[in-house]
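All protein chains but one are shown at their positions in the complex.
Letters A and B mark the chains as written, and numbering starts fresh at 1 in each.
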Amino acid sequence: MHGFANPARFLRIATWATPLCLIAGLLIASAALVWGVGFGPADALQGDVVRIIYLHVPTAWLGMMGWSSIAIASFVEIVWRHPLAGIAARAAALPGAVFTALCLITGSIWGRPAWGTWWVWDGRLTSMLVLLFLYFGYMALAGATQHDEAPGQGQGRMAAIFGLIGAVNIPIIHYSVLWWNSLHQPPSLSVSGVVTGTGPMATSFVVPLLTSVLGFTLIYTGVVLARMRMILADSQAEARLRRKAMAAQARSGALAEGW
Amino acid sequence: MTGTGLRAKHQRLVLLGVALAVLLVAGLLAAWALRNQASYFYVPSEILAKPPEADRSVRLGGMVVRGSMKDAPDGVTVNFLVTDGKQQVPVRFAGIRPALFVEGSGVVAEGHWTDGLFTADNLLAKHDEKYTPREMQGMTTDQAHKAIAETK
Partner (left out) sequence: MREALDPWQFVTAAYAIGAITTLAMVAGSWLSMRRAEKRRDKVREIQ
């Protein structure tokens, strides 16, 4: 029962942090999208179709962020057996998968007018598709083992180990455009380029784009918190029901030896 | 008790099967992407150094040399040179060109390499990592950055 001490503290913060993140995220993301799509500049070469970037880049970032969260939380789950870590890893899977899918869909819609094709099997696109399949595999594994009593033990560990192994794909996605010839262009954003304003992307694109990334990251955080609260509430309710069933059985005198 | 226990176990087995199938598909996709050292196309110096067989379908990528794009009299065919900064090779293409296929920009051509000419069946436009507002068209990126700095 020691594990429920920390979830209590988590719930105290998450109660107000969840709606705060979701509302602030939705407001900031909508403002950034209206700004970029409605008032931002068109690209000199690509024209108006470049405006898909304000959706494509945040979803790509969060698709990779989602698996990074799973990997870090899985590591904490395996090493320290922290019960909240297993819950956090499971909670991050759905938003991560949704944003990865959105990244692939918006990229495909952007690719048709910009490249002349909906899809190519180059390193970046393929490794991102592999990430989506990794999410599906993780969710199936986590779903198959979610009824185990304690996270981080027995079968619950399989999902955590899978989460750690799958993290290999994250650097592959990032470096795919640098290691191999690909149709996808190399990164446009870098810390030094943004700070000095001399990166390959003009500042009038960078500012609404980073605002959009901030907004979507807050939405992602809010969704992860909401799903953590959901998983926590489910396991608390199940633990309570199990204890009650055990007490009732003990009262009726039907004592099983294993207990 | 035993009934639900069995069903839960069955469900777990099915889900594990799904997970394994998904992993297999992911692995196959990775292998598919990693063929030819995972490079999506040849660049001109590679195709000149190690020419592929004429019947093999390959991709050629590089920059369209400025001033090299020539329209054939039939109105459909276009000839141009593709460079990687070291070597350049001639390309011929007949068909509908993507909107962003312009001189000085990137291109990936799908087709065949025969006797020093690349005959493309399909053209893909490849853009670089630079994003410049349309109002600053004609300026180089450095000029554009200067213009932005001056208006601040």
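Here, a residue touches a chain if its C-beta (ideal position, glycine included) is under 8 Å from a C-beta of that chain, and two chains touch if they have at least 3 such contacts.
Keep in mind it's a predicted model, so treat the numbers as computed, not measured.
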Hidden partner chain, touching residue among A:110, A:135, A:180 or A:205: A:110
Residue of A:144, A:173 or A:223 touching the missing chain in the full complex: A:223
Since one chain isn't shown, list which residues of chain A touch it in the complete complex. 18, 22, 26, 29, 33, 37, 47-49, 51-52, 55-56, 59, 94-95, 98, 101-102, 105-106, 109-110, 112-113, 116, 216, 219, 222-223, 226-227, 229-231, 233-234, 236-237, 240-241, 244
In terms of residues, what is the contact footprint of the unshown chain on chain B? 75-76, 95-99, 101
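We take it that only the chains that are shown with their structure count from here on.
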Whole-Å separation of chain centres (CA-atom averages), chain A against chain B: 28
Sort out for me which residues of chain B touch chain A in the complex. 8, 11-12, 15-16, 18-19, 22-23, 25-26, 29-30, 32-33, 37-43, 61, 98-102, 105, 108, 122-137, 141, 144-145, 148-149
The chain A residues in contact with chain B across the complex are 41-47, 50, 53, 113-117, 120-123, 126-127, 129-130, 133-134, 136-137, 140-141, 143-145, 147, 155, 162, 176, 179-183, 185-188, 197-198, 200-205
